[in-house]
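For subunit A:
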Amino acid sequence: MGASLQIQNLRVAVGEQSLLAGVNLRLAPGEVYVLLGPNGAGKSTLARTLAGDESLRVTADKFCLNDQDLLPMTANERALAGVFVSWQNPPAITGVTVANLIRISREQLGLAASPWETRRDLLETLKVVGLDGSYADREFNVGFSGGERKKLELAQLLSLAPQLAVLDELDSGLDADAIKILAENLERVRDTQVTMLVITHRTELVKKLRCDRAGVMIRGQIVYEGDQNVIEEIEKDGYTKYFSSKYDSTADR
Partner candidate 1 sequence: MTPRPTDKLDRLLVEELSARHGEPDWMRQVRLQAWEKYQSLSYPTWGPDVSGLDMDKIVPYIQPESQMATSWEQVPPDVRQSFAELGIPQAEEQLLAGVAAQYDSEVVYHRTQEMAAEQGVVFTDLTAALHGEYEPMIRQYFAKLVTPGEHKWAALHTAVWSGGTFVYVPPGVQTALPLQAYYLLNARGAGQFEHTLIIVDEGASLHFIEGCSAPRYNVAALHAGAVEIFVGKSAKIRYSTVENWSRNMYNLNTKKAQAAAGASVEWVSGSFGSMVTELYPATILAGAGAKMSYHGVTLAGSGQNLDTGVKVVARAPQTACTITAQSLADGDGVSTFRASIAMTPEATGSRASIDCQSWQLADQSRSDSIPVLDIRAPQVDVGYEACVGTLDEGIIAYLGSRGLEREQARLALVNGVVDGFAKQLPLEYAVEMANLVTSQMKKANAKN
Partner candidate 2 sequence: MPKINDLPAKTWSWTQTGGHGVARLATREHQVAAGQKQQVVQTASDFSLPTKQIWTVAAGAHLQLLQLFVRPGERLVETVIELVGAGASVDIESAYALGSKDFLSLNYVVRVRAPGARAVVNTTGHMYPGARKIWRSTLEFEPGSPGAAGNEHEQVLLLGKPAQNVSAPLVLTHERRVDATHGVQVLTPETGETAFYARARGWTSERLAREVARAQLERVARMIADEGRRARQWDDIQGENI
């Protein structure tokens, strides 16, 4: 069962620069929430904040996963508590194979199975996300294209059974076929009741995915929330209207 997420007045800065200016967001367990917004709005910052990036200065009135206060928790502790964040730019890790990364992550999260089962599951998962079995023994992300890295992020989502999945631009670098596969997989994940925060600035993926709510982030704040129709409106008219002071409390300053 997915976790609930409660965020009130989340402010994030790096140095003197403010990145998130008071974000409010509540996700019910098992909810699928799509967060849209133009580039630079702060969507990825929200994802990294949830992941536990220590280079950010974070304050909030409330920042909880179920009953647990996330603020004092390290990245490692949050992962163990069930938070999974797929990265916009996953790094390459020389010396660690794809298989080892997933196997050890599962071990750390208490999902260990026999090595044979783990290997079998991994090969199956790679196939499902559209990657050849040979990727298992390659060094993690070394020489991989952007699209391949995103597929591996999805493979990890499918392998690590989180309670909250924060998916940061998982659709970038993917062509139409790959987006179709991604949408199918996310539907399957959704069926396991995982709470999902799907972050993107494109509409192709989220049109295919049924979401419960959709929000629009402008300049570090979520300025509007609605249902699936928000996605259609943005596809038609873009983000312009959300920049007006009717939505954006920071506009006209």
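On how the list was made: all candidates are chains of the complex that A comes from, given by their letters.
As a working rule, a contact is a pair of C-beta atoms (placed from the backbone, for glycine too) under 8 Å apart; a residue touches a chain by one contact, two chains touch by 3 or more; residues count from 1.
None of these values were measured; they are calculated from a predicted model.
Shown alone here is subunit A; of the other chains of the complex, listed as 1 or 2, the one that touches it is 2.
Across the interface of their complex, candidate 2 is touched by residues 51-54, 74-76, 78-80, 85, 87, 90-97, 100-101, 104-105, 108-109, 156, 160 of subunit A.
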